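This is the structure I want to talk about, given as structure tokens.
For this depiction, one protein chain was excluded, whereas all remaining protein chains were kept in their positions.
So, subunit A:
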Amino acid sequence: MTATMTRPVLRAGAPRWGRVLPVLLVVAAVVGYLVFRTDAAADSEDAAAFRFFTQVRDWVDANRDTSPVFLYGVNYVRLGVRLLVDAVRSGLSGLGFAGLVAAVTALAAVLAGWRTALVALGGFLAFGFLGLWTESVDTLVLTVSAVLLAVLIGVPIGVLAARVGWVGAALRPVLDVMQIMPTFAYLAPMTLLFLIGEPAAVIATLIYAVPATIRITELGIREVPVTTVEAATALGSTGRQLLTKVRLPLARPTIVLAVNQTIMMALSMVVITALINAPGLGQNIVQALERVNVGAAFDAGLAIVVMAVVLDRITAGAARRRAGRWGRGRWAAAAAALVAVVVVALLPIGEDLPRVSFAAPVNDLTGWIELHWYDATEWLKNAVSAGLLDPLETVLTTTPWWLFVLVVAAFGALVGGWRTAGIAGLAAAGIAGLGLWQHAMQTLATVLVTIVLTMAIGVLLGIWSARHDWFAAGLRPVLDAAQTMPSFVYLLPAVALFGASRFTAVVAGFVYAFPPVVRLVDRGLRDVPATVVEAATAAGSTSWQLLWKVQLPMARGGLLLAANQGIVMVLAMVVLGGLVGAGALGYDVVAGFSQREDFGKGLAAGFAIVLLGILLDRLTQGFHHAKGPR
């Protein structure tokens, strides 16, 4: 009797604890906050970390031409990259305006078909019409250089990671961290090592883009069917023959996709490297943003988007093409295209085209919006700022750092176990140690508000899109377009609507991060097996019951992944928002580039951003692994 009584109690006990713990944790955190809250003293201008980084900088400056590390290592890397950039530049500029337009068009035609060729032709002509030819070529040169390096380095490493167990295992955590590093965080260390300018920009871009090259290449090699490899082995292929005749050709479409992703990421980063004095379209945007002149930035933004679309179409088209299926006709076409390019390049066509600029109309439009929508935009901005941003920021900034570390660690233990707790807790403590507590908490508040808004709206749209095919079909091109746009461009509409403020960063972060969230939610819901849905429907569920009790719980893996991806993207964008009035860590980083005496603080801010990214990623990722399906 007693046995039968106690057993169910014991069994019910475990899940109840699971539910009570988070509540206890929240209560403890609130009590702890109320007891220990501080008065949010501003960060010191002279923290130990800043001084340390400044000393490092001074040491580097003093030893740049004497220390063997620089003489025989860093400086050679810098020189090599410089030579590469110059070679690429002389190649692309050497073709001249008409030659380059013709070359890109011909490349598109051969690799991806005539439709894409028309897009390429129009796109590259547009650079000339916009009067941004030189800047566009500069951006292209940096992108091409970084992509060349990324492919040269990333593809072999990806193959190695797929084929050699320990290489893959050792690389995984490294790539994980590289991929959550917000673009901004790379820049300061790069300038420290490589000075400002093109080599630093290319190397920063390389570091930003190469994880995608490695990851996708590795995936492609791993996906080669074992049956095919086995058949080739049974015929007596050597290891090298297996690689060159079986694995690489079979993985080719995926590797081209890796190149495509690498290009998109590189372009996005190259634009941002304008902040460390890299030439190109990014410069136009940075200068315009600093003056909050949306119209002036618009032309450059348009050129960037056009370049992204053209490069994306060409490589995506190439990925769809079958390898080795080049009949005689294609080779003939390629040869003809080459001849045409040479002829056009020799023709005396200059870039003195009629100028088209959207600056004036766009400024008119922003003026009009300011005039007529002022009340609405201002109301929205103030509502979110006063209702969400300010209270959260106050709570976070007045939390003593040790309490924050404890809460983060406890939450980490809850969602992902001790490892997660340790990593997240250390990251939090590290932020405190960098002496940028207030700024980090301000940035965190903005990120949290943005991710909540993004998830709320993204999940709604995702559900809607999973339930209505017409909506999904309509949304797809918008999401596609949004995902090819380099992140910098997202700041423009946000600035146009809301001027320079924290809220602008919220809006840009939302616009940047919601497409993948919608995608992942939509996919997660659609991946729920039709048979399960059918069974639930047969049991008489209404469609809302179906959604709440079957589809959403089953899609939780997708939802958590969406939250994880979203939060990393939001962080990257919010930091970028430092350029347009969001202040905090992002501004510290930018200030570090421009003012010598702020270098230490800027570098510290870069590290704080990385730590914040690791913290947020671990907490959401831990959640994903611990509670997601499988």
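Heads up, the rule we're going with is that a residue touches a chain if its C-beta (ideal position, glycine included) is under 8 Å from a C-beta of that chain, and two chains touch if they have at least 3 such contacts; residues count from 1.
Criterion: contacts and distances are computed from a predicted model.
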Q | Options "Succinate dehydrogenase cytochrome b556 subunit", "Two component system response regulator", "Glycine/betaine ABC transporter ATP-binding protein" or "Nitrate reductase-like protein NarX": UniProt name of the undisplayed chain | A | "Glycine/betaine ABC transporter ATP-binding protein"
Q) Which of A:T233, A:N277, A:S385 or A:Q483 touches the chain that is not shown? A) A:T233
Q | Touching the absent chain when the full complex is considered, from A:Q241, A:N293 or A:Q483 | A | A:Q241
(Q) Going by the contact rule already stated, which one of A:L92, A:L250, A:A562 or A:V610 would touch the omitted chain in the full complex? (A) A:L250
Q: In the full complex, which bits of subunit A touch the chain not displayed? Write them out.
A: 225, 227-228, 230-238, 241, 245-246, 249-250, 252, 322-325
